[in-house]
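For this depiction, one protein chain was excluded, whereas all remaining protein chains were kept in their positions.
We call the chains A, B, C, D and E, going by the order they appear; numbering starts again at 1 in every chain.
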Amino acid sequence: MKPIPTSRNKLPPLLAFGAHPDDIEFGCGGVIAKETAAGGAAHFVVCSRGESATHGTQAQRVAEAKKAAQILGATIEFADLGGDAHFEVRAVHAIKLAGIIRRVRPGVVLAHSLIENQHPDHSRLGQLVRDACRLARYGGVKELRRAPPHAIEQLFYYAVTPEAEPVNVTPVLIDVSEPEIVATWTAAMKVHASQAATRNYAELQLTRARYCGLRAGVTHAIALFPNDPLVVGSLGQAGRGARRF
Amino acid sequence: MKPIPTSRNKLPPLLAFGAHPDDIEFGCGGVIAKETAAGGAAHFVVCSRGESATHGTQAQRVAEAKKAAQILGATIEFADLGGDAHFEVRAVHAIKLAGIIRRVRPGVVLAHSLIENQHPDHSRLGQLVRDACRLARYGGVKELRRAPPHAIEQLFYYAVTPEAEPVNVTPVLIDVSEPEIVATWTAAMKVHASQAATRNYAELQLTRARYCGLRAGVTHAIALFPNDPLVVGSLGQAGRGARRF
Amino acid sequence: MKPIPTSRNKLPPLLAFGAHPDDIEFGCGGVIAKETAAGGAAHFVVCSRGESATHGTQAQRVAEAKKAAQILGATIEFADLGGDAHFEVRAVHAIKLAGIIRRVRPGVVLAHSLIENQHPDHSRLGQLVRDACRLARYGGVKELRRAPPHAIEQLFYYAVTPEAEPVNVTPVLIDVSEPEIVATWTAAMKVHASQAATRNYAELQLTRARYCGLRAGVTHAIALFPNDPLVVGSLGQAGRGARRF
Amino acid sequence: MKPIPTSRNKLPPLLAFGAHPDDIEFGCGGVIAKETAAGGAAHFVVCSRGESATHGTQAQRVAEAKKAAQILGATIEFADLGGDAHFEVRAVHAIKLAGIIRRVRPGVVLAHSLIENQHPDHSRLGQLVRDACRLARYGGVKELRRAPPHAIEQLFYYAVTPEAEPVNVTPVLIDVSEPEIVATWTAAMKVHASQAATRNYAELQLTRARYCGLRAGVTHAIALFPNDPLVVGSLGQAGRGARRF
Amino acid sequence: MKPIPTSRNKLPPLLAFGAHPDDIEFGCGGVIAKETAAGGAAHFVVCSRGESATHGTQAQRVAEAKKAAQILGATIEFADLGGDAHFEVRAVHAIKLAGIIRRVRPGVVLAHSLIENQHPDHSRLGQLVRDACRLARYGGVKELRRAPPHAIEQLFYYAVTPEAEPVNVTPVLIDVSEPEIVATWTAAMKVHASQAATRNYAELQLTRARYCGLRAGVTHAIALFPNDPLVVGSLGQAGRGARRF
Partner (left out) sequence: MKPIPTSRNKLPPLLAFGAHPDDIEFGCGGVIAKETAAGGAAHFVVCSRGESATHGTQAQRVAEAKKAAQILGATIEFADLGGDAHFEVRAVHAIKLAGIIRRVRPGVVLAHSLIENQHPDHSRLGQLVRDACRLARYGGVKELRRAPPHAIEQLFYYAVTPEAEPVNVTPVLIDVSEPEIVATWTAAMKVHASQAATRNYAELQLTRARYCGLRAGVTHAIALFPNDPLVVGSLGQAGRGARRF
């Protein structure tokens, strides 16, 4: 039976999808750490075992992913979309992910950005998750009848590399400046020791977060890209603008 | 002496700039009504007396603007940027507006969008306000030394017509569904009786707000366009996504 | 045998593709009503029976679609692209649609816009139709040899919701202001009674058309998005510009 | 007294603005030739005498422009916006051009595109004309009270070089394939003999028109870029799509 | 056994992918001619035999492609991605192309642009090649274990028609002005005699190259669109800017 994420503060859980065992950690691990530190529940769906990468066995990759999820305070499961480096935008995959959404019943969903100039699996998973969020709402999809329809609150995209950041979407910058959040995030990235490039990857992400933080007037921040306009009840809810220089 | 907006809830006031006596009301009057109904202070800076329009004398236009501001619960002042239909992007104008920003010391600033395919005054005022928000922060501008530097929280753009909506900025949708907010907004628009097109204009705006509300799953909403990414402390602050159909 | 649309005025028929039984009606029903009222022939190809929707049986949905087509003066057929919520961009599907194009031999083709942030079936059908219009021209596609190649006059995209409107294409606004056209269109939308959201959907579309009409200086208008630049013989043919406010 | 363009077919005249004595001819001379050959009236407003160019005296440039206008069947006048290479986006200039629009009372207006990576005068004139078209409609602009307000039908932009073509506007392609139209256009370009680069410029324009024609399935075509969506009464009016390869 | 391209100057070979037997020649034949004339090796991978085109048998098309490659100094092979007009973005296809990349071990790779408003095969091949360039680098893809991973230097896109040119990528213009390069290129295009449209196609391409050359201050140039930013060691390496008019 799959794990059921539970939240201390009774909010619906955060659901994050990653193509490979380290993508969520590198792309938005700081955001996860921040939410779980505040008592929220988070659940990871990792859609391959990293078996096409240059380094690391499947067993190592899975173990690393489980360890990293634990560090970040998240539960984790693995899904199969054809295997690492074999993702395709197929209805059957979107429906499978929609089934997970109906089971987990998240508020916010996180997924890879849709920018295609990337590891081919990344944007494909982003597209599948976007579609899955819609299919999860449609009552008549027969493969999904096991669980009632579910409408999420918002879908945000994360970018594992700068090239993956969409340019025509205004990001939301999440302040992750607390030293313990940065430390937890860093630890979760370093768990992926099988990956030869881990040191550079972790430096890239911390450099990005510092860079983003300098823009926002905080120590570290992570940019997320909303799939839809944000609806708020008042201007006060809309946050302050990033503009320090 | 200029009016000093005061707020029941001690938050910094909202400051809205409009090129002509009816622009703020038509472009974002519902947002103003909502903020003042919640106890916030709002101040309008109207940068002409509408003297180049086809209908209405200056005296009528000014009286209408004052009445509309009163209905919306805002204070109002008039500024001169060369006269209706004569706005130019000049440093002297941006500095003048920066001086107002330093005096009023707002949190959120509202201004016309930067889209140029509009009444020429509109985007020019948008550009001047954007520049003014920055100049207000620089300590050495000698024309501004009367008041200490001030950094605003966020600049949002409003659009008085659909053509003025920027397409590469993710809007924030402000829910203005409460019937009394819609009624107050409508009343403020109808005050501009000198304008022959008022009926259509008011219908246009209410139609837009209804259209925007249908997207957002509420009765009426108004789209504002942030000048900078929003910085939030957690995902929960980022609002829910608009996606109803 | 499939229906052969015939036109009183001997122009090639209009061919509209929709993913689900109500998409054509909601997305561009007013345009259809206008063309058939002027004596043109229109034919609908509905590519699912709406079986994944929350409400309505397949039989109801098909009956509603047939009734709506009749109200709009169009003939109708159903095509199978894998089933509601299961569309994929596959060569076999594009070739199937190209076969329909060769059989119907339309002048103008209408299809869902290509914007992907939508019901996944919508943009996929748009992509398939765009590709099908090209394949219909190539003489050597062996699956298509039953009918001679056919080059359409123009492909326009419609948008069933505001999110589906492309932002970097200049739309053509079709004036549908005549009260009888609006009435016919409204009736065709209301036929889809099985759909719980029909009332809001119809209001959304009429609100959009009113909004678009206000921009264009007419009562109601529908925006279509051309796939290719328009070729005209003189400036007089290019219509007047929309700019009322 | 200024010339009053008259049209054999009683349509409102075409009004074209150019920054320098040869811009209209190079940018859209074929369109002018086509319209006047069909009996339409055309009027040119040349906003400098080319006095900052490397070659040609002011007297030569003016004589060449007059001769070219005559070949194209257009009347011509000169306006002063501060002199060649000195254009600025000033209200006084826009109002001057609005006065010309009120006097000439055109249907279609043609102007340089708004792309700024060009001769600085070009996009500035484009901006001034766009603004002037709006100011011409406002009844209260006191400098313009001599003539009644006038609303044009449509503003199209032309591009004198490829870099000036906007990329996010769908162009309208005007078929100028008739040999006598191409010949007239070519003759009008060649009149500008003082310009050392004339030969290359003329080849550039004919190459562009041939290139554009190949796209559109005709011999030669010129792309114009509408300032606003086109409003049409039916799909049949919207022209056919350009798609030959 | 497949041909192994060899280079007089020991640089890694140029690898060009085309969907149909004439695409490489029409889209970037001048660039190929220039590189091979300078002693570089070039290899073509043609991914169909043109069997869905209106004119020409498979045998003719293959013979023409071989002859054209020979004229351009390139070796050639054929790959199967499902057949002409049947391309799909499938992992199995990307992996197949990645295998070719590992075997040929190119420096620069050329492929169709990603713009989808085209022959459906074109952008799909572009997407497959982009993905293949990444997959070729990943050490664990089991279908690719026959050859060691390979990282290319750069991927450039070519456009066989103007519609296929991306608008948000800054092109690199390759000067192909030498008369013998133009002659070789023209000869390679004319080899495709089975294609009824060859004359127009060749004229289109030479017109584009002349047009592009006029922009760049040379006789003929071809625009290529880089997939990634260019990394250079100094400003002097970045070439001069195209700006002649």
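As a working rule, a contact is a pair of C-beta atoms (placed from the backbone, for glycine too) under 8 Å apart; a residue touches a chain by one contact, two chains touch by 3 or more.
Values in this document were obtained by computation on a predicted structure and should not be read as measured data.
Enquirer: Since one chain is left out of the picture, which of the remaining chains does it touch in the full complex?
Expert: Checking the complete complex, the chain left out touches A, B, D, E.
Enquirer: Of the residues E:S52, E:Q118 or E:Q154, which one touches the chain left out of the display?
Expert: Of the listed residues, the one touching the omitted chain is E:Q154.
Enquirer: Which of these touches the unseen chain: E:V45, E:L81 or E:L173?
Expert: Checking each option in E:V45, E:L81 or E:L173, the one touching the absent chain turns out to be E:L173.
Enquirer: Identify the residues of chain A touching the omitted chain, counting contacts across the whole complex.
Expert: Residues touching the hidden chain, for chain A, are 160-163, 167-168, 197, 200-201, 203-204, 207-208, 210-211, 214-215, 243, 245.
Enquirer: Name every residue on chain B in touch with the hidden partner chain.
Expert: Touch set of chain B with respect to the missing chain: 89-91, 94-95, 114, 127, 130-131, 134-135, 138-142, 149, 227-228.
Enquirer: In the complete complex, the non-displayed chain touches which residues of chain E?
Expert: 11, 14, 31, 34-35, 38, 108, 152-156, 168-175, 215-218, 221, 223-224, 226-243
Here, only the chains that are shown with their structure count from here on.
Enquirer: Quick check on the contact graph: shortest path length from chain C to chain E, in steps?
Expert: Step count on the best path from chain C to chain E: 1.
Enquirer: Which of these pairs, D-E, A-C or C-D, matches C-E in more than half of the residue pairs in contact?
Expert: Going through D-E, A-C or C-D one by one, only A-C repeats the C-E interface.
Enquirer: Go ahead and align chain B to its copy chain D using Cα positions, then give the rotation in degrees, nearest 5.
Expert: It works out to 120 degrees.
Enquirer: Starting from the mean Cα coordinates of chain A and chain D, work out the distance between those two points in Å.
Expert: Inter-chain centre distance comes to 52 Å.
Enquirer: So which bits of chain B are touching at least two other chains?
Expert: In chain B, residues 163, 167-168, 215, 243 touch at least two other chains, as defined above.
Enquirer: Which word fits the touch map of the chains here: line, ring, star, complete or other?
Expert: Other.
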